[in-house]
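Quick one: the structure is below, questions incoming.
Here the complex is missing one protein chain, while the rest keep their positions.
Think of it as A and B in the order they're written, each chain with its own count starting at 1.
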Amino acid sequence: MPPERTPPAVLAVRDVTRRFGGLVAVDRVSLALERGAVHAVIGTNGAGKSTLVNVIAGELAATAGEVALNGVDVTHWPQPRRARAGIGRSYQRTTIFPRFSVYENCRLCAQARRQAPWNWWTKAERDDASADLARDALARAGLAAFGGHVAGVLSHGQKRQLEIAMCLATSPEVLLLDEPLAGMGPEESERMLALLESLKPGHAVLLVEHDMDAVFRIADRITVMVNGGVIASGAPAAVRADPSVQSAYLGEAAA
Amino acid sequence: MDLPTFLVQCLNAVQYGLLLFLVASGLTLIFGIMGVINLAHGSFYMIGAYLAYALAPFVAQHLGGGFFTALFLGLVLAVAFGYALEWGFVSYLYERDHLQQVLMTYGLILVFEELRSLLLGDDVHGVQPPGWLTGSVPLGDLMTYPVYRLFMSGVCIAVALALYAVIARTRIGMAIRAGASNREMVQSLGVDIRFLYRVVFAAGVALAVLAGMIAAPVSSVYPGMGNQVLIISFVVVVIGGIGSIRGAFLASLLVGIVDTFGKVLFPQAAGVLVYVLMAAILLWRPEGLFRQG
Partner (left out) sequence: MTRVQSLLRRAGPEIAVTLLLAAFPWFGGKFYVDLATTIMILAVFALSLEVLVGATGLVSFGHAAFFGVAAYAATLLSPKAAAASVLWLLPASVLAAAAFAAVVGALSLRTRGIYFIMVTLAFAQMAYYVFHDTKLGGGSDGIYLYVKPVLAIGGATLVSLDQPLAFYYTTLACLVATFAFLAVVLRSRFGHALAGIRANEVRMRAAGYSTYPYKLAAFVLAGGLAGVAGFLYAVKDGFVNPEILSWHQSGAVLLMIILGGVGRLRGAVLGAFAFALLKELFQSEAIFGPLARHWQLLLGFAIIGCVALMPEGLIGLPAQLRRARLRAGAPRAA
C-alpha cells in the first residue's frame, strides 16, 4: 500500500464469503469504498456481483468475512439497521411503490430516518424534514417536475431515476447501486451517468454494472469478479491492461 | 400405560399420521406447484367418505361388486372431478392474490357442503368394510389389532411409495419437483404447464378422496369431517414445509403421534397440543422442516 494513502475507507469489505449449500457465490472478496469515489464491480453473469451487494447491504448474511462501516463492524446487523446507519442501495429490478406518487415514494424513504411510530396523531405529510429531504432527492435525480405523478406510469428510465432518488432520500453515506443503467437507451443512460457523476461528492459509491463504457468513464477503481472471486482490482487503466481480465472477461481484442 | 396399550397407541398414531399424509401430500403439492391455497381440500376428503357410503349400494346392485369396486369407481370419479374442477374453476385462481384465492375456495367449501346436504342429507352414516378385513389379528402374543386399520396403513404406505417413485423417478415427477422450486422456469423450458397443473390437481383430489374413502369405515361419515381434516392438514403442511412431500410425510407422522398420545395422556388439552407443536416448530424453523424452493 502506498504510504500517502487516500482518506480512510467509509465501507470496508474484508474476505467476505457467501455459500449456498455447496455453491460458493462470493469467495473471499475484499474491497474498500472511499468518500467521493465510485468503485465499480464488474464481471460476467453469475460472477456473484449481486450476491456481494446483497451481503454488504445486509439482505443476505455473510458465511464468513466482515463488513465495516466507518470502522464499525456491521457484519451481523440486519439490513434496516445498516440502512439507518448510512448504507443505501438501489435494486437491479426496479423496486418502487408503483401505486404511490413519485413524491410519496421519496418521502416514505426519507421518513425512515425520522420514523416516530408512536406519534399516531400527526399527519405524515406535516413532517417537514422528510418533505424537504424528499424534494431535494427528487431534484437531484431530475424528477422534480414529476412529484405528483403516480410512480407506476413513469417510463423505465424515469423509474430507474426514482430508484436512485429513493436511495438518496435516506441520506446515505454509502450507495450500493445494482445495475442502475439496466434496460436504458443511450439518452437515458447519459442522464443517469451525469446523475451518478453528480453523486460522487459526499458519497461512497459501489457500482455494479455491465455497461463497460459507462464503467470506464465514471469509475475511480474497478474490481473484476469471476465465479465469485476477485481476479483484478485497481485503477481503470491498470484493470483494462490486466491480461487475466482481458482473457476472462473483456475478450481477446484488448483496447 | 402398559406395553400392549402403548404399542396399540403407536400403531394408531402411525395409522392416523399416514392417513393425514394422504390428504396433506395433495395439499402441499397444490400449494407448492401451483401456488394456489385451496381451502376446499378438506371437502374432497368429505366427498370421498360420502362416496364410499353412497357408492356401496349402487355398486352392489348394478355392478355386483363390493368395497374395492366402490373404491376404484370412487377414484375414477375423483380424478375426473379434479380434472374438471381445475379446468373450470381452479385455473382462474392462479393470477389472483392470496386473499382472493382463500375466499373463493372458502365459497367452494360452502357450496360443496350444501350440495352434499341437499343430495345426501346431514345424517351420520357408517360404512362396512369388506368381510375379510374385519376383526382383529394378534400381533405377537402381546395384543391384537384391528385388521382394517392395518389395511389402511398399508394402503397409505403403498401410495407414499408410489408417490416417491413417480416424483423421484419419472419425467413428470421431475417437472413436478422443478415446478415446486421455480414455476416460471419450468414454463419457459417448454413443459406444458397447463397439463401439468391439471394432472397435479386431479392427483391431489384423488389422494384426498382416497383418504376419505378408506377412512370412512373407521371414522364414520358425518358432515363436519372435511373441516376438521383440513385444518390439521394445514398444520402438517406448515410444519413440513410447502411443496415438500418428504416434509409432509414426516410432519404427518409427528402430528399423528402428538395427537394420538395427546388424547390418551392429556384428554382435556388434546385439541390444542397439535397447535402447540406447530408453534414450537415455527419458533425454530419459520418455513417448515423441509422448505422447498
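The rule is short, and it goes like this: contacts are C-beta pairs under 8 Å (C-beta built on N, C-alpha and C of every residue); 3 or more make two chains touch, one makes a residue touch a chain.
For clarity, every value in this text was computed on a predicted model and none was experimentally measured.
> Looking at the whole complex, which of A:96, A:143 or A:208 touches the chain that is not displayed?
In the complete complex, the chain left out is touched by residue A:96.
> Across the whole complex, list the residues on subunit B that are touched by the chain not included here.
Here the touching residues of subunit B are 31, 37, 92, 96, 98-100, 102-104, 106-111, 113-115, 117-118, 227, 231, 234-235, 237-238, 242, 268-272, 275-276, 278-279, 282-283, 286-288.
> Touching the absent chain: which residues on subunit A qualify?
On the subunit A side, contact with the omitted chain comes from 57, 59, 78-81, 83-84, 88-89, 91, 95-100, 104, 108-109, 111-124, 127, 166, 169-170.
Heads up, the rule we're going with is that only the chains that are shown with their structure count from here on.
> Report the inter-chain centroid distance for subunit A and subunit B in whole angstrom, where each centroid is the mean of the CA atoms.
Distance between chain centres, rounded to whole Å: 48 Å.
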